[in-house]
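A single protein chain has been omitted from the complex, and every remaining protein chain is retained in its original position.
Here is subunit A:
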Amino acid sequence: MTDDPPLTWRGLQATTSARIGLPRAGNTISGAAVREFQYAHVRARHAVSATLDTSRLNLPQPPIAVESRARDREEYVRRPDLGRQLSDGSRESLPHGRYDVVFVIADGLSALAAQQQGPAVLAAVMPLLAGWRIAPLVVAHRARVALGDEIATGLGARCVVMMIGERPGLRCAESMSLYMTWNPRIGTRDSGRNCISNIHGHGGLSAMAAANSLAWLLKTARMRNYSGVDLKDETCTIGQTVRPDLHKMLSDKSGK
């Protein structure tokens, strides 16, 4: 692509979904591109208000359904503190046992992402975890990442993997993140988690690649008995583990 044929915006646009090479009007962007942007913005706003439909997950067995203390989507957006706590009824619905890991499919800020990517990642990672004691699958409504800590505590799991919808973007409103936390407890800091983000079908990370990275993280965390910033991803492939910084974990990118 360097010399021949010459670089064109059309060619470059194949390398990224970023809005590069936009036609201009004076200093600014042409009207058609501005209107397309406004359309995408409204669509993303609609995705925020969508709810998670468990029946569309096509799961082999019915999951345990839990919800946070946020009563509706609007309260969920305004009150992250409520989204991090289980409702009273949900707390009682978790059967206590002894598990290595619990997987939670959670709506976060894009129920559609969790619906599309959650079952696919789950199916891909299960064969990689032979010998692990895996808790019954949990589906969480109006959930923030930290809700997983309480879920794991209730179930008696040593690790929780939150599979949660990221906040919708203009190019992709169906992107999911995985947050893996070893020894989760209520009040676990974000620096104690590892994240695999941007799992989606519009040029993002594939479910298979995400599952491979997740399996590596899980096995390494089990070996070292910790997760978080001290668990550096030194695998050779693109591993998608994310450190906490303002542009990542602190943010509510994934409905934290």
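Just so it is clear, a contact is a pair of C-beta atoms (placed from the backbone, for glycine too) under 8 Å apart; a residue touches a chain by one contact, two chains touch by 3 or more; residues count from 1.
Just so we're on the same page, contacts and distances are computed from a predicted model.
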Undepicted complex member, UniProt protein name, chosen from "Ethanolamine ammonia-lyase large subunit", "Thioredoxin reductase (NADPH)", "Hydrogenase nickel incorporation protein HypB" or "Sugar ABC transporter substrate-binding protein": "Ethanolamine ammonia-lyase large subunit"
Hidden-chain contact residue, picked from the options A:Gln116, A:Thr181, A:Asn198 or A:Asn212: A:Asn198
Where the missing chain touches subunit A, by residue: 1-3, 6-9, 12-13, 15-22, 24, 27-29, 33, 37-38, 40-41, 44-45, 47-48, 77-81, 109, 166-172, 175, 187, 189-191, 197-198, 200, 203-205, 228-229, 232-248, 250-253, 256
